[in-house]
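Here you go, one structure.
Every protein chain but one is kept in place in this view of the complex.
Presenting chain A:
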Amino acid sequence: MKITEQQIEHLADLARIELTDVEKVKFGSQLSAILGYVNKLNQLDTEGVPATSQVTGLLNVWREDHIEGCEPAARELIVENFPDRQENLVKVKGVFKATPEEF
């Protein structure tokens, strides 16, 4: 199965990964080869076979819906890991470009 350059662009967009033109060609051919291999599953008759999503047989692992918080020292390290922040808040770029003309 051949993955087209258009499909690669679509996947990269869905995965939020910018690709160069060279990478698009390379990933396209590599993904095509991998999909060619995994297509061997089509030889299997799986009609009526239940899907396995986990193997331990655990069912409905519940816990109380309450906030546990974390210890202050761990919290401090978490905040220090923010690439950019304002006091204890994560600072990020806007979702939309907000220029005066757009208002």
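In this text, a contact is a pair of C-beta atoms (placed from the backbone, for glycine too) under 8 Å apart; a residue touches a chain by one contact, two chains touch by 3 or more; residues count from 1.
Criterion: contacts and distances are computed from a predicted model.
Only one of "Phosphate transporter", "Oxidoreductase", "Glutamyl-tRNA(Gln) amidotransferase subunit A" or "Thiamine pyrophosphate-dependent enzyme" fits the UniProt record of the hidden chain, and that name is "Glutamyl-tRNA(Gln) amidotransferase subunit A".
Chain A meets the missing chain through residues 3, 7-8, 11-12, 14-19, 23, 27, 30-31, 33-35, 37-44, 46, 49-56, 58, 61, 63, 70, 74-75, 77-78, 80-84, 90, 92-97.
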